[in-house]
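See structure below.
Excluded from the complex is one protein chain; the other protein chains are retained at their positions.
And then chain A:
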Amino acid sequence: IQADGTDGNCVTFVLHDEDHTLGNSLRYMVMKNPDVEFCGYCITHPSESKINFRIQTRGALPAVEPFRKGLNDLIGVCQHVLNTFERSMKEFRAQK
């Protein structure tokens, strides 16, 4: 992971060993944050597995904050999906 940017508000993170799997879902979670002005990701070259993930915030918020919040939110989503899925499987098996 590397960061690069002019000031704290617009930062491009280079995430190694990642592809669309994490890139697209993280982009969605960060876009849902109302403080973010711009968020996008791209894969520099398909042969190298790394993505450029860019966040620009409006106002004076440092760009690392929405990144961290997006990761935490994604973990929260996964946890809830896991719990709901396991609960539904148990209910389905119980009533079969």
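Operating definition for what follows: a residue touches a chain if its C-beta (ideal position, glycine included) is under 8 Å from a C-beta of that chain, and two chains touch if they have at least 3 such contacts; residues count from 1.
Basically, contacts and distances are computed from a predicted model.
*Asks:* Out of "DNA-directed RNA polymerases I and III subunit RPAC1", "Aspartate aminotransferase", "Beta-hexosaminidase subunit beta" or "EF-hand calcium binding domain 2", which one is the UniProt protein name for the chain not included here?
*Replies:* UniProt lists the chain that is not shown as "DNA-directed RNA polymerases I and III subunit RPAC1".
*Asks:* Would you indicate which residue among A:T12, A:S25 or A:N52 is in contact with the undisplayed chain?
*Replies:* Checking the options A:T12, A:S25 or A:N52, the one contacting the hidden chain is A:S25.
*Asks:* On chain A, where is the contact patch with the chain that was removed from view?
*Replies:* Its contact residues with the unshown chain are 1, 3, 15, 18, 20-22, 24-29, 31-34, 64, 67-68, 71-82, 84-89, 91-93, 96.
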